[in-house]
Each structure stands twice: as structure tokens, then as C-alpha cells.
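For reference, the structure I am asking about is given below.
Note that this complex is displayed minus one protein chain, with the remaining chains in position.
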Amino acid sequence: MTIIESRGLGKRYRRAWALRDCALAVPGGYVVALVGSNGAGKTTLLHLAVGLARPTAGQITVLGGESAGSADALDRISFVAQDAPLYRNLPVRDMLQVARNLNRRWDQRYARARLADLGIPLRQKVGRLSGGQQAQLALTVALARRPGLLVLDEPLAMLDPLARHDFMALLMGAVAEYGVSVVLSSHVLAELERVADYLILLARGQVQVAGEVEDLLARHRWLTGPAGETDRQAERMCVVRARRAGAESHLLVRVTAPLSPAPPGWESQSVGLEELVLAYLREPGASALPGPAAVRSDSAGAGR
Amino acid sequence: MTALAAPPAAQRPVPWTRLAWVTARQHRVALIGTLALLGALSLYLLIMGLQIRSAYAGVTSCRPAGSAACAETKSLFNAGYYSTAQFMCGLLQAVPVLLGVFLGAPPLARELETGTFRFAWTQGCGPLRWAISKLVPLAAVLTAAAAAFSLLFSWYYHPFFAEGLDGALAPQLFDLRGVAFAASTLAAFAIGAFAGMVIRRTVPAMAASLAAWTGLTLLTVLDLRKHYAAPLTGTGVIPGSPWMVGQWFTGPGGQKVSPSAVLQVVRQAPLSVQEGPNILPWLSQHHYLQWWSYHPQTRFWAFQLIEGGWLLALSAVLIGATLWLVSRRVA
Partner (left out) sequence: MTIANQSGDRSGGEPAQGEGAVPIEFRLDPGSGVPTYLQLVHQVEHALRLGRLAIGDKLPTVKATVESLAINPNTVLKAYRELEVRGLAVGRPGQGTFVAGTLGQVAAADLAALRATLLDWLASAEAAGLDHDAIVALFASAAADFRGRRGTEGAA
């Protein structure tokens, strides 16, 4: 099922449109990276998905057709906002109890076990934990609700490298164990490269790229060849970005068939994810969006 | 892979008792502080009230009544206990707004200020249920405690009423008794909650609520309340400690005369009269009568119900507006 679906979604704050004409159909079962520079609209999109904001235009549904912010959606989606908001003056144990009492579904054993693993003392006040521990606690609380979808807004922003690794390890462990779908946002793609298998690139409030990471990487190539032939190639294939270095041209192209051979005289190389994102960010006019596609068949079998 | 890993949700929503626990836990300090403050004041009123009653028993049982010795006992009673009681009245005027604002503004304002509303509003219970479970229990506890306190205050002040030292409608007393005290406290709470939701910062919301409540109270006491019913008019000394709301003079022809005209007439009186206590009888001999418009004490409960009623309505409107804002996710 699609975990986030939107049509013509837009949000305006006062006079500026933070998000405009967004069309998304994000399939479930993935770890989705939502990337874009600051101000691109990531937080706005996430807030619309979890019901913290109402659309100005268009509509958004989650978890296969539930209206965003409805009782069922709230029940099955866990959200960790930027800076991992928690009640800082409560001890950890009471923070867990608060979360338990605000929800219909709660796995207390999971929460206690995770906190014990992480070495987070139950009596300690939340505000006295380190930044990494607070992030871990927020994540544990979110996961103990046993959501179908977990949404995280820039969860790694304030964390040092070790804390970042531990946070991701906890998150990926939960994905492996429970199969929860995840949407994470970041303005630093490198943080998410190892974990994301679906990418959404937001630029200036619009979706510029959306698709499975594997698919995106398979369908983009760097072609290097003589500068004189650039225009001819541009006619034949979809060129996302062209750069010229002396007599050589470097073209980032999007191909329809992943294994199509390079044109004669040209060299073809695979593209890294970060390179891909940077190229699209530099070419506002270009986009890579999934066309109307059949629902992706479940190919990752049981056995997680 | 299963897209939805969690077991299916129960059909019933999160129960109110669990939500109430969250409110009690989060605002433990404020609740305890409120009850402690009222408790301390209650203890004082209790102790002083017992002392006052025993002293007053001495006054009423003084024989022979009307003698100089008994008069002196009475004036000692007045000077000692009554002036302290007056002071307490003044002090207690601040209680509704302090409690209401301290309990009403922070629950919402602090969540908005610190960003924890992004946690609270995305939990399974939903923002509206969450907001109701915050405001309603706090309001109920506060109003009940205030109502109980004002009962105790009435008990404490009873001897002074019996002595005729004050009328029930006297402004500083009216606010502390009957249903007005509880309703006024609830209104302060509702103003605080609304301000907290709109202003979204704790201290500014509390300051704005304080200002708004004070303005409303002054408006009520100085202007609104006297219009709850048409005042009666009378001349001379009016018995029964009524609440005087207007005063004027009439001249020999029965028409109203301005204070300056009365002053002119007074200047024509002999000096002994001007400086003595008998100006009013002298004026009335010359057909200058002092008129009063007033409300008798018997109107106490009618006025209490009117004031309590509109304060309750105001509170309901404000709390309703606050909940409506929450449900619109205006943040």
C-alpha cells in the first residue's frame, strides 16, 4: 500500500508557499529519505503527513487512504519532530508512562528492554540526558507505539557521529524486526545514504526526484565524451546535466533501460546517490518522477 | 513484507482516566501549589474565624448592653479584628486571578513554547481529546477548591455581617462569597487558557491574562454590576447596609441640584453647622434632600447568580474557542 499519497498538495504560510503542487505516491515497506536544502519544504511536508498542519491546497492521505491527522492515522503513525521533543522535567520512567497513557497501543517491554540496552537510567530526568540519549529515548517511545509508519524530522541534526550511528542502528533494528515503514528527512544526504532505499528530493517546495534508490541509480549514467557531440546526444537521450571541461563533455543522463550501452566514443559510468542529488539540485528544471506505475510487487520475502 | 506491522488498533478511543493521569502528572507542581496556597489561607481563616467568633461572643454577651463598657468592648473588637479582616479581603481579591492564570496559561502555552505539542498532538489520543483532558480536570479542581474556599470565607466573615459592619453587596465582599469567587476563578483560568493558545508563550500569556482579568473585574465592579437590576431610590438614612450606587441632592422645588449649588447653600449656613455633624439635617430643614440609589442586601443572591452566570458563559466560550483552535491545529 502507499504510505503517503498526495495530489496537488500545497501549503502557504502568510504569503509564501512552503510547498506547492506536490504529487507523491510513496510505497510502504521502505526507508524513505526526504532530502532537500533548508527551506525546501521538508518539515512542512512531514507536518502535513502527520496532521500537524492542514493543507492550503490539494490533499494528502496516509497508510493507504486514511486522511492525514484522522484518529486512525494518528494511531498508526509515530512522529519524532525536530530536536526530539520530550517532557524534559519528567524522569524517564514517567515520560514512558505519559506516552503509554496517550496511546491505545504500547509495548512496555520493548521500551524497557531498549532503554536497558542503551543504558538510559529510568530515574534520570529527561532534560539531564545527553542529546544522543534524548534522541534515542524519543525514538524508543515512537517505536514502542508499534506504528505502521515512523516519521522523523531531521533526527540526526544535533547528534555527534557516535550518537548518529547508535540511533540508526536502533532504527534499522526495529525495521528489521517489525517491518515498520520509515520516512526520515535530512539536509545532509550522506547521513541517509546507507539506510535509504527510497528517495524524495524536495527543491523550492516541489518534488524534484522521487523513486527507489536502486532504480534511480540504475537509470542514471555519467557519460564522458567529445564536446562536439554533446548536442547530438542531448537530442537522443534525456540529459539531466551537462558540464564541459575543455574538449570533453560530462553528461548526466537518464536512461530508460538500465543496461543500455554507451554511445560509441563515449564512456559510461555509474552515478553515486549524492552526485545524483547534487546534479538535480543544480538543475531546477530537471526532474525524475515515477510515471504511472504498477504497484511494486513484494520481492523482499519474509525472513527479516 | 508486511506493510503494517502493528496489531490492529482497538476500536475504542483512549480512556479519559489515562489522559487525566497525564494532566495530573504534568501539572503536579501547579496543582499542589494551588491546593497548598488555598490550604494555607484556609487554615488562617479557620484559626482567625474561631478567634473572631469567641471575641464576638464576648461582645454580644456583654451586659448591660449599651453601657460605656460594652461600647468599648465593641469598639475594641472592631478595631482589632475588623481591620485585619478588611486587610484579608483586599489580599484575597488577588487569589482568583493568581490561581486561574497560573493554572490556566501554562498547560497550553508551555507546550507551544517548547515544541512538545509536536509530540502531544501526534499521539494516538489526538489533539482535541488531549486538550479537553488538560483543561477540564484542571478547571474542575480549581473551581471546586475555590467554591469550598469561599464557603469558608463566608463562615469566617459572618460576625462582621451580624454586627452590620458591611453589607453583603459591598464590592470587596461580593467577590469573595457566594458563587462569584468560584466563577471569577474559572474565568481567570479560561482567559489564561485562551491567551496561552493564542500567544503561545507562557510569561506573556500570563501577563496578558492578568491584565485582561483585572480589566474585566474593574469593569464589572465599577460599572456592570450596578445594572443587574434597577436600583431603588430613597432619601435620608437607609437601613440594612445597602450597596449605595448613586447619590444626588434635590432642592426646594424637588428638582435635582448640582453639588456645587449645594455647596453654595452650605456656605450660607452658620459656621457651627458647617463644621459640625448636623449639615444634613440643616439642609433638609431648608428643603435640600440627599437622595440615594441603592441595592438592598436582599438582592445578594440574585446578583450572585447573574454574575456567576455570565462569568460561567464567558468561561465556556473561551474554553470552547481554545479547543476549537486546537482542533484546527493552529500552531
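Going in written order, the chains are labelled A and B, and every chain counts its residues from 1.
Assume a contact is a pair of C-beta atoms (placed from the backbone, for glycine too) under 8 Å apart; a residue touches a chain by one contact, two chains touch by 3 or more.
Please read these numbers as outputs of a predicted model, since none were measured by experiment.
Contacts of the undisplayed chain with the visible chains, over the whole complex, involve A.
From the set A:31, A:126 or A:144, the residue in touch with the chain omitted from the display is A:31, counting the whole complex. Only one of A:63, A:196 or A:253 touches the chain withheld from this view, namely A:196. Across the entire complex, the residue among A:8, A:64, A:127 or A:173 in touch with the chain not shown is A:173. One chain is missing from the display, and on subunit A it is touched by residues 31, 116-119, 162, 165-166, 168-173, 175-177, 194-197, 259, 270, 272, 300-304.
Convention: only the chains that are shown with their structure count from here on.
With centres taken as mean Cα positions, subunit B sits 55 Å from subunit A. On the subunit B side of its complex with subunit A, the touching residues are 1-7, 9-10, 12-14, 18-19, 21-22, 25-26, 114-126, 130, 328-329, 331.
Only residues 1, 3, 28-29, 50-54, 63-64, 69, 71-72, 74-79, 81-83, 85-88, 90, 94, 97-99, 101-105, 138, 145-148, 178-181, 298, 300-302, 304 of subunit A touch subunit B when the two sit together in their complex.
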